[in-house]
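Apart from one protein chain that is not included, each protein chain of the complex appears where it belongs.
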Amino acid sequence: MQTLLSIIEICATIAFAISGIITARRRSFDLIGVYTVAFVTTFGGGTVRDILLDRRPFYWVQQPIYPMLMLGLAIGSFFVAKADWVALTEKAIMIPDAFGLGLFTAVGVAYGLEASMPLFIAALMGVITASVGGMLRDILCNEIPLVFQRSTQLYVTCAFVGACGYLLCTYLGFDALAVLVCTGITAAMRLGAVRYDWTLPI
Amino acid sequence: MQTLLSIIEICATIAFAISGIITARRRSFDLIGVYTVAFVTTFGGGTVRDILLDRRPFYWVQQPIYPMLMLGLAIGSFFVAKADWVALTEKAIMIPDAFGLGLFTAVGVAYGLEASMPLFIAALMGVITASVGGMLRDILCNEIPLVFQRSTQLYVTCAFVGACGYLLCTYLGFDALAVLVCTGITAAMRLGAVRYDWTLPI
Partner (left out) sequence: MQTLLSIIEICATIAFAISGIITARRRSFDLIGVYTVAFVTTFGGGTVRDILLDRRPFYWVQQPIYPMLMLGLAIGSFFVAKADWVALTEKAIMIPDAFGLGLFTAVGVAYGLEASMPLFIAALMGVITASVGGMLRDILCNEIPLVFQRSTQLYVTCAFVGACGYLLCTYLGFDALAVLVCTGITAAMRLGAVRYDWTLPI
């Protein structure tokens, strides 16, 4: 179980980093830009959550191997043929990204509850963990956050529904299942949204 | 007195939220975008101040009814006829917004003094509380902050003058009056700026 979560975490962290790298490379940023955007996309959500909850140390401080690995990925991204790579990679990261969305949401809700937040705020902490990194990525690229646009397939909404699933599990006493349920619901809903083009009606 | 301040606070919070909602709806954001912008507009200033002063818990954590109410407002905004609604609402929120500007400034200065900040920094804390939410709103909408533009009627300046009023009251020993004086000066100056189109000469 713990091993499974660790594998999801590693894959999701790499998927988030790659999504940042792709966004930055599309704009022809140099290495500084690519690395900064990858870093902010990956760790931005968790860092903002930890600042809000006044938690230290950050995940990327405890595991400095991640930011170092990410520097390697950012440098490596300049040595692969661009056009094919991007289309293929975007498809390949879809699944780890969806599971990462779910897992990061679960982690955020768990930290929110641990800090005795009210339920709605704990759910928000999950959503913030999962989605603020992507918003900061878009702000750094001087664009309106992708998740604000009507044509965007459900993303933040999946995190919110997953967070509610987490809270329901703990309410019903199934604490041990909460992370799995939240990750599963969020990932399934996200993959469904991508597959069938679900968007918010409003 | 406390009741009066509570009423101003509630009205001002709603006014700030509506100003965020209007800005986001104008750009045709979906519910996620509208809610995020409303949230950041309303709570952004106070949250940044609390992070700077290392204060916890945040206002919206202590009063989770506000972020929940705001979700209701954001959803509701999709079910009202747009064009008329916006013009009318913008006018209607002008007065609570002006008083909110004053009250939020006063709260920020008070927290700054409580944290033993130097006077100039305490005044800045008031100004930050009142104006950073609007700046973050504009950044999220991918625009230059409205308050930076020369054609914008006095806004941040009113907060700064009100903050100076607050500090003068406490200096003269009229602590009990400081909140009222700051709120009054700021609101009067802001409403005058809107009515007579006052802008900064430089």
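All chains are identified by letter, namely A and B, in their written order; residue positions are counted from 1 within each chain.
In this text, contacts are C-beta pairs under 8 Å (C-beta built on N, C-alpha and C of every residue); 3 or more make two chains touch, one makes a residue touch a chain.
All values reported here derive from a predicted model rather than from experimental measurement.
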Hidden-chain contact residue, picked from the options A:10, A:119, A:139 or A:177: A:139
Residues of subunit B in contact with the chain not shown: 51-52, 54, 117-118, 120-121, 124, 135, 139, 142-145, 147-150, 152, 155-157, 199-200, 202
Residues of subunit A in contact with the chain not shown: 24, 27-33, 36-37, 47, 51, 54, 56, 58, 60-61, 64, 67-68, 75, 78, 139-142
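We take it that only the chains that are shown with their structure count from here on.
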Subunit A-subunit B separation of Cα centroids, rounded to whole Å: 31
